[in-house]
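Dropping a structure here in structure tokens format, bear with me for questions.
With one protein chain removed, the remaining protein chains of the complex are shown where they sit.
Per-chain numbering from 1; labels A, B and C assigned in written order.
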Amino acid sequence: MAELTTLDLVGTITAALLTVMVLSYLLGDNLFFRLAVYLFIGVAAGYAGSIAWYNVIWPGLIDPLVSQGLAGILQPSNIVTIIVPWLLILLLLLKVSPATSRYGGLPLALLVGVGAAVVVGGAITGTLIPQSLAAMGTLTPSTLLPQAGEEIIVWFERIISAIILLLATVTTLMYFRFTARRSATGEARRSKLERIAAVIGQVFIAITFGVIYAGALAATVVILVERIQFLRDVVSSLLTG
Amino acid sequence: MKVRANLVLAATAVGSGIFVLLGYFIDHEVILTLRLILMRWSVLLAAVALFLGLFNLLTVHWSKVSEQEKGWPYSAVLILAFLVTLILGLWFGPDNQTLLMLFNYIQLPVEASLMALLTISLTVAGFRLVSRRRDPFSLIFVVVVMLVLLGTGPWLVASDSDAYILLGQLRNWVAQVWASGGARGILLGVALGAILTGLRVLLAVDRPYGD
Amino acid sequence: MLGSIDIVGLLVLLLFLGLLLGFAAVGRNWPAVFRPVPGFEELGTAIERAVEAGERVHLSLGTGSVIGSDSAPALAGLAMLSRVAAVTTMSDKPVVVTAGDGAMAMLAQETLRSAYQRAKASERYRPTSGRMLGPTPFSYVASLPILIATEDVSVHILAGSFGAEGALAADFGERQQAFVIAGTDDAQSQALLYATAEYPMIGEEIFAGGAYLNVGPLHRASLRAQDAVRMLIVALILIGTVLHALGVSL
Partner (left out) sequence: MAEVRCPMCSKPNPEEAEVCGICGARLKPLIIDQPPQEQPPDKSEERRPEQGVEQEEGLDWLGRIRAEAESEAPKEEIEPEETADEAVSPDWLGRLREVDTTEDEGPPDGEVPDWLSAFSEDVGEVGEPEAAEPGWLERIREIKATKAAEGEEEAEPVDDWLARLREEQELIPEDLGADEIIPEELPLPAETLAEEEVEEHVISPIEPMDLSLEPSEIAPSEAMADKEAPPEPRDILPDLTEAAPPVTPSEVELPSEVVGEAEEAAERVDEFETPIEDELPHVPALILDEGEETIGEQPSGIDLDSIELPGWLSELRETAPPEEVPAEDTSLDLAPATLPSWLEAMRPIATFRSAVEIESVDEQVVESAGPLAGLQGVLMAEPVVAMPRAATVGAARLEVTERQYAQAELLHRMVEEEERERPAAAAHRPRVPYLRWAIGFLLVIAVALPTILSFRVGEGFPLPSYMPRDLESLFKLVEGISLERPVLAVFDYTPGYAGELNAVAGPLLEHIMLRGLRVVTVSTRPTGPLLAEGLLSRVGVNGEGYVHLGYLSGGPIAVQLFAAAPRETISRGFLLPGDMESQSGWQSPILEGVSQLSDFGLVVVITAGTDSARTWVEQAYPWRGETPLVMVLSVGTEPMIRPYYEALEPQVDGILTGLPAAVNYEQYLGRSGNAIARWNAFGTGMLTIELILLAGVIYGAALWLLRPRAVETRSERDG
């Protein structure tokens, strides 16, 4: 915080106040927290709105309409780029009123269809296949065979790691298996092998989550630090004028 | 009539979905163009939908204000902030200095502070986990968390001792072998679940867009 | 690589489809049995209690967009919603659904409307019970504690895409002593929810919600297809590894 213009000063103080107000939630829900949050939501919403307008709606809908002019719009070439989108959007706008909203389903259906397709396609091409292949590649001859001039321990460690990696992937995958057999006691049970795999899988899941959790914790600590330091800076800059 | 409508909706969803989906696998020009078009449309629609969502937000809070419901002043603040920001944004564009300041002095600090709150929430949850969920896995979980934290954070003393380095390496090993393995398993599993969830929609079994 | 993915991918897709339809066909004579998932079992009790106690059930569809790959868990959430809504239609405080995306909020409204229609209670349907709380993840999550407090929420279901802020969302519920069941696709958030939520739905469990909440036979069929592919993948991984180890390039 070098020298600040009055506006910046006011802004910075506001920011500091808001920080304190939000952190006050530590004590429990209170009006300062709510005030800060509502203010924040309002600003965030407004900003998101303007962004959407300038980045999508204007270039994608208004601009072509304006630039083409009424005559241009009717050209067949514009059916796809202008007319259909506008029709869809008008349909979507029907959603505003409960009375007409039932007719606004079409654009939603389109959105859902596209979204679902992206989900499926992305998951297959992006995760399922590459990750399976990657899992298969954990043990390659190069991994298995000791490299020239490497200590036996390193080689051993590499093999162990590869095996653990593989085991973790497989057992974790197995754990989530939902279908089971009904046992003699009527409960849903899995075969012995499955149960063993499941338990190992759970251990690996716990470890994975533990690592991620610790990571997130470390990240948020940094953020907490940043907040506190920010407050410190504001206070000090105020004290030093 | 109503039924017909359902069919049109389902057909729309399935149709658009199929083309987008095939685009992932088939390098055919027609499909790719169709897919591109559909995606552009959906991006536009999503943006408009955002506005409708904002409108929804506004109405909900406006009703609170107009009916003087409990806590209506907050809603008033929200509406005010929203309108001011939106008008500024629409008038001067999203990259004007005023908006920049609104962001830097309101949005940024509040979000960061919420994340800071998360630190406490996570720590509390970690503290309570073992006592409230009695299974070996929660124990493993917390132990691993501590191990990784120890391996990540600096030590006050002997931070360049072999022990520290060893722990750091252990942490890396756990994170990069054990956790990666588990993570890959979870990734694959989630992918499986997501694929079938998507397929259910593409088969018009789930029809969230209404019947 | 890409080319191969095209073919392989297509095959995988067809495999999924085939299994899904196949299981749907045989599901009748060859019923499935699923392992218990504590969260889902408790959920029913919790909702029942909430309805009886005149408290609110809140389902959050997360902050994912509809057209993104992050829509998957929310789609699963919507499937669950169709069920939850039906149960709460007659409660004095029917379920409230919130989302961080405009289109998602609309989908929530549509799902609710359909549920009410099927329940022959269309007149009780309120569009405002499907809301967008905020357009950004944090503006969404930030408004949750207030919603939970003012709406007297006692069952807090998180079924959607969340970032780390999802943990905050779950914690807000915990603080108000609500029954919190939370699931998402993102493993990072899952890890946080694992500790912060009373009943975490880890891994892919969220996607099984439809089958466990009895939304329909095809949900069960899809769950079985999922398991079938799972075992296939496990087998392939093992075989592939052995082949790789033997130097066979795949």
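Please note the rule applied: a residue touches a chain if its C-beta (ideal position, glycine included) is under 8 Å from a C-beta of that chain, and two chains touch if they have at least 3 such contacts.
What you are looking at is a predicted structure, and each value in this text was computed from that prediction instead of being measured.
Every shown chain that the unseen chain touches in the whole complex is listed here: A, B, C. Among C:A115, C:L144 or C:I237, the one in contact with the hidden chain is C:A115.
The chain not shown here touches subunit B at positions 2-4, 6-7, 10-11, 14, 36, 39-40, 42-43, 46-47, 94-95, 100, 103-104, 107-108, 111-112, 114-116, 119-120, 123-124, 126-139, 142-143, 145-146, 149-150, 152-156, 159-160, 165, 168, 172, 175-176, 179-180, 183-184, 187, 203-207, 211.
Annotation for subunit A: contacts to the undisplayed chain at residues 23, 26-28, 47-48, 51-52, 54-56, 59, 114, 118, 122, 125-127, 130-131, 133-134, 136-137, 140, 180, 182-190, 195, 198-199, 202, 208, 211-229, 232. The set of subunit C residues touching the chain not shown comprises 1-2, 17, 20-21, 24-25, 27-38, 40-49, 51, 53, 64-65, 67-70, 82-83, 86-90, 114-115, 117-121, 135-138, 154, 161, 163-165, 175, 177, 185-189, 191-192, 199, 202, 212-221.
Keep this in mind: only the chains that are shown with their structure count from here on.
Distance from subunit A peaks, on a Cα-centroid basis, for C. Subunit A and subunit B, compared by their mean Cα positions, are separated by 4 Å. Here the spacing of subunit B and subunit C, counted between their Cα centres, is 14 Å. Chain centres here are Cα means. That of subunit A falls 15 Å from that of subunit C. Residue positions 25, 34, 37-38, 40-41, 44-45, 48-49, 95, 102, 105, 108, 111-112, 114-116, 118-125, 128, 132, 135, 166, 169-170, 172-173, 175-176, 205, 208-213, 216, 220 of subunit A are each in touch with at least two other chains.
Under the contact definition stated at the top, the residues of subunit B that touch 2 or more other chains are 21, 24-25, 39, 42-43, 45-46, 48-52, 54, 57, 71, 74, 110-111, 114-115, 117-118, 122, 126, 141, 183, 186-190, 192, 194-195, 197-199, 201, 208-210. Across the complex, subunit A is touched by residues 5, 8-10, 12-21, 23-25, 37-52, 54-55, 57, 71, 74-75, 77-90, 93-94, 99, 101-120, 122-123, 126, 137-138, 140-149, 152-153, 173-175, 177-192, 194-195, 197-199, 201-202, 208-210 of subunit B.
Considering their complex, residues 5-7, 9-10, 13, 16-17, 20, 65-67, 69, 72-73, 75-76, 78-79, 99, 101-103, 105-108, 110-111, 113-114, 117-118, 127-128, 131-135, 138, 141-142, 146, 150, 164-165, 167-168, 171, 185, 187, 190, 192, 194-196, 202-204, 206-208, 210, 216, 218-219, 222-223, 225-226, 229-230, 233 of subunit C touch subunit B. Residue ranges on subunit B touching subunit C, taken from their complex, read 21, 24-27, 39, 42-43, 45-46, 48-54, 56-57, 59-60, 63, 70-71, 74, 110-111, 114-115, 117-118, 121-122, 124-126, 129, 141, 183, 186-190, 192-201, 203, 205-211.
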